[in-house]
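Note that one protein chain is taken out, while the other chains of the complex remain in position.
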């Protein structure tokens, strides 16, 4: 019996999420779990006709949860690198984003070039692809890896503990809304263009096939675009959450 | 996760773990030195008769003991910049560990001093020593002996606590494991390796405690009842 | 070694001294004068206040009312420098209280070096002589834990003598000792007495009292009940309480 | 109270017993027999092995070679139930070792209730009687810390008697006591001896030895050097070592 049979029998889709912050995965004011990825996962469960259970881990627990079979799939704003794909099976990308540089609005670092100066303190997220990219893009800089999610990067830059931050552009945009408008300068140029994808195990080929089909379907019928427009490409979600 | 356990990858990451280990060791050493300094000052304040020094010292010790190191770390890390003090992460980390462990060290020192028999104090008094002389010549040398083992116990705690500094971007031992977990998605390899290194440090410190006990001529514990 | 003091008054003068522990009146209206070079033995039942009495003399306990004048200085008087005064008074404890982290010699020289500010070399020379005097020339570098009880107590006596005190106080110096070690300590005490030291000794060793004491003081329930020469006291105790006490300690 | 045992052999029989602490031979070839109802006093200098000797009898120390037979049972024999045997042997310690968290009565009844399985009410009745016998009828509910040393040691003796032992061992029962309290404890011990208990007593109280002991055993450096009636031993000690020892403890 395949994973899909199991899910049907169980009547429950178990999804591991990491609550990295808006817009992909967050906990709303009333404690409700929501975000772009979260809603997509909910949509998946609806299409499967089962109920959904979110397993909320921090970064340390996310991969073990998937690998140990505690979760069927993993929904986070995760970049499918080739190294990672040696261990888990990624779906096809459902959106493209990329890392960007941001600074405090009144900072003396005005452009990505400025940040290449020797000794610039650059905040990145531990384990995120931005960490790797910052290392290549700013070889002379002082890279600082933080744990605990994108908002803490903004906080570090805002407090002056770092000169610039490097993170996924959608995350930066989504998360900077918690600050007064114009607190940060987000550089227009991207360090990289990266896909985002969901992950599952290689022994769950049936589920992987189904998820890929799901992504095809929702992009064809516009539901994916609607989700992204609401969460990623605008601030609309702020009104409701 | 275990069936594909990859020793090869661990070996590949070993230099990184090595660096992390070195960082953990020296930042623990510095923090412990700091903790001793903080602890000595606090216990001196705590042993005063007057409330002026004793009360603040007690309050500080209680506050530190009753709250998690994580909260203390962030309190310093996010709080200091609001006062316009921007320090490198490592410094903040060492400061946080020193201030945290210092409270526990203070309690250990106080207990050590109070464990010295009353007769020792009286012998000092009777031969006309001043308070400072008594402390320096009679009480502290003896208290030192009894505090060494619990102090090394606190050092073990401190080494493990230093893992928390990975949160504020200090590249110590734990972080090396996390890197392995996130780059290669090999959490088992990452964390088991970390555990092995911490265990190594633990046995090192424990051995030191046993040795110091023997050097200082402390009685080995009775083995059975 | 001694330094007989200023004329008229006694070396130690209790005048109507009272002391309380909470509600307990442990010293009741004590009046007692000890002359220079006099040896006074204090005895009495347990809890009668003997230790408290001699601990007041060097200020290990403080008194509530009455006067206590030691070597011409009134205790409790702001003009009296207690730390100074204590250097003139040696105190030997029942439980020795040697510093366990110091050798015999270091125990003896610690206070002379740090309190009397005597140069180390000189203090050590004097210390060795004192240890030889109490029969421990070969134990100079031994730690207290390596010494028998009797040896420890002799080091403790040497430690006091090292300060060249005018007065020596002993609080049951032999009662924590094995019987065969008692005499070696008493012998040293007899020698110190014979050199003319002013001494107050709490003890039940009646042989010692007969041999060197000029006076025996019997205490009960915080008061001095009887006081006299050893002969008088042992042969003709005047009160029922002292008779009862003597019968108990001399019977076995 | 006693229960004279099986015929020929002594109640306690040491035959060629040796004991080592590491390289130290603390008991050297000890041969000694104690008859039922006999009272034996053991004396000797500190460190001579007196405590070790009597601690072997109830198995607080184990012996390396030789035979030790107590009440007909050979120690170290797998057939011997040590816990059972110990209930037949009372042991009184120098430092009393009362249970500080139990009252005098609870100290006395603990073992009878839990070991002898005597009903609580009955054990308490017997306990009160025993405490009355040692003169502490009014201290039944006092905790050890509220009792003087002499009182504590009397409770400790009552605690042993509560088990109705065949043998009582005493390890310097009075040497941690103030002088005036010694006689109250010795009086109780004399009473126990006079009821016909088999006793081995390590003590330096020579008055007690003269009064109740049938035999005095003198130990030195782990060996029994001399053994005889009290009169013989005190008046005509045979060896130099015993003479030297007696002169020290009897002098003061």
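Should a chain be cited, it is by its letter among A, B, C and D, assigned in written order, with residues numbered from 1 in that chain.
The working rule: a contact is a pair of C-beta atoms (placed from the backbone, for glycine too) under 8 Å apart; a residue touches a chain by one contact, two chains touch by 3 or more.
Convention: contacts and distances are computed from a predicted model.
Student: For the chain omitted from this view, which of "Dihydroxyacetone kinase subunit L", "Amino acid ABC transporter membrane protein 2 (PAAT family)", "Glucose-1-phosphate adenylyltransferase" or "Molybdopterin synthase sulfur carrier subunit" is its UniProt protein name?
Tutor: UniProt lists the chain left out of the view as "Amino acid ABC transporter membrane protein 2 (PAAT family)".
Student: Would you indicate which residue among B:22, B:55, B:86 or B:199 is in contact with the undisplayed chain?
Tutor: Only one listed residue reaches the unshown chain, and that is B:199.
Student: Could you tell me which of D:87, D:148, D:214 or D:229 touches the chain that is not displayed?
Tutor: In the complete complex, the chain left out is touched by residue D:87.
Student: Touching the missing chain, which residues of chain A?
Tutor: 19-22, 26-31, 55-58, 60-61, 64-65, 67-70, 148-152, 154-155, 158, 175, 178-180
Student: If the missing chain were put back, which residues of chain D would it touch?
Tutor: 58-60, 83-84, 86-87, 89-91, 93, 95, 97-101, 110-111, 114-115, 159-160, 163
Student: Which residues does chain B use to touch the chain missing from this display?
Tutor: These residues touch the chain not displayed: 1-3, 47, 49, 62-63, 65-72, 74-75, 77-79, 82, 113-114, 118, 121, 131, 134-135, 139, 156, 160, 163, 174, 187-188, 191-192, 194-195, 198-199, 201-203, 206, 221-225.
As a working rule, only the chains that are shown with their structure count from here on.
Student: Could you tell me the distance, in whole angstrom, between the mean C-alpha positions of chain A and chain D?
Tutor: Distance between chain centres, rounded to whole Å: 81 Å.
Student: Hey, how far is the Cα centre of chain C from the one of chain D, in Å?
Tutor: 36
Student: Of all residues in chain C, which are in touch with two or more distinct other chains?
Tutor: Within chain C, no residue touches at least two other chains.
Student: Determine which chains touch and list them pairwise.
Tutor: Every pair of chains meeting the touch criterion: A-B, B-C, C-D.
Student: Can you list the chain D residues touching chain C in their complex?
Tutor: Interface residues on chain D, with respect to chain C: 45-46, 148-149, 175, 178-183, 186, 204-205, 207-208, 245, 248-249, 251-252.
Student: Sort out for me which residues of chain A touch chain B in the complex.
Tutor: 59-60, 63-64, 67-68, 83-84, 86-88, 123, 126-128, 144-148, 155, 159-161
Student: Give every residue of chain C touching chain B within the complex, in rising order.
Tutor: 58-60, 83-87, 89-91, 93, 95, 97-101, 110-111, 114-115, 159-160, 163
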